[in-house]
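Structure record follows, encoded as structure tokens.
With one protein chain held back, the other chains of the complex are shown just where they sit.
Up next, chain A:
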Amino acid sequence: MSGPNGMLYGGDEIGALVFDPGHHSLRVGYAQEDTPKADIPAVIGVGPATHIPDAEEKVPDGNVTQSATKKDELRYYIDVTELHVPRPNMEVQTYMKDGQIDNWDLFEKMLDYCYSKVIRSPSEHHPALFTEAVWTTRPAREKLAELLFEKYQAPAFFLVKNAVLAAFANGKSTALVVDAGASQTSAIPVIDGYALTSAAARSPLGGDHLASQAKLLLANMHIHMLPLYSIQSKEVIRERERARYTPRILPAGLTSSWQQYMLKRQYEDFVHTVAQVSEMVYDERTAASVPGVHYEFPGGYHQDFGPERFKLTECLFEQTLGAPHLVCAAASACDADARSALWGAVVACGGVACTAGWMERLGKELAARAPSAHRLKTSAPPAHSERRFAAWIGGSILASIGSFQQMWISSQEYDEGGKGQLERKCP
């Protein structure tokens, strides 16, 4: 913390936790670490508690958060090991809506899971830092503070905009943050560690949209995507040959929401493996000259994907909804004095930003659109995990800085001032 020469360096760790709820997953872990402890899908399986697991399902009982006691009580299945098991009548629900926490009961279950299974430490020992979307409404923020202080007895709590944290993770306090997430893409100017809420621009093009595009693409190519859980075994076949597999005997009564969710994961995997963003606007000929990428579907069918994989991602760079346009819109909504600093620090983060070629394309498009008076610089951490977890990492950095420790809303302050002070303390 302090050196022999009286200089102060490093941070001060007070055992804080950082939560970064997103549409695709919730990241949770200790501040001062470089990656979150857990990256949990942001959906919860809700099924009847009476269900007795079949022999072939092999449910690890220890991981069940809510022990089933009564007949009419529901059981919640959280995290992939629990969630990805086919169970009759298990509905998949999400607690997120439009970048904010919407279903508080479900979210409580998630927090319970985090504290008991991930952190494995009582919540009253750890100050909690939450990230939030820039457009989070006041009731949602206050509700979260209330939940943390009253239910979880957190010693301290703080809320920061995820764009600010992403900028911090990139070592910047002034940046134009492009967050290409699952449900939406947004461009948010951050000045001196404050997000400019009125200048933020966003569009519903995100990873989910990409997955649905992939679904459309495969349907057009007459490729049937089978969910992984439905395959018992498969045979090795030649390329483009008809798949030969043995379907698995599934329990009756699988809900469509769960099936849809599992299929979506499959499409996401397809996108993750195959999709690439072309450097320039999609051109059939240049795309065809790039070697294809091989993909094997869960059923065993496999083939090379050539120009399709470039065509797939073109929707992300749509003229009026794509990231470049959002950046321009956000920058031009800012004060003229701030613009050159913002153009000089365009920071990309989010899961979609990990798509191959996405950064290069963004850089190219911005160079074409940005006013020539500015020096344009786009940056993103090279490691994919750092791009995906940028907001969490920023939170981890912030919560472990010594001079930040005065910013927390402590439980004493909450008891005295109530949740009304949240707007003042967490700008």
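Things to note:
As a working rule, a residue touches a chain if its C-beta (ideal position, glycine included) is under 8 Å from a C-beta of that chain, and two chains touch if they have at least 3 such contacts; residues count from 1.
In this section, contacts and distances are computed from a predicted model.
Not shown: a single chain whose UniProt protein name, out of "EOG090X0I6M", "NADPH:adrenodoxin oxidoreductase, mitochondrial", "Small ribosomal subunit protein mS29" or "DNA methyltransferase 1-associated protein 1", is "DNA methyltransferase 1-associated protein 1". Taking the complete complex into account, A:198 is the one of A:198, A:220, A:256 or A:320 that touches the chain left out.
Residues of chain A in contact with the chain left out of this view: 1-2, 8, 12-15, 127, 155-156, 191-192, 194, 196-199, 332, 334-339, 371-374, 401-403, 405-406, 408, 410-413, 416, 424, 427.
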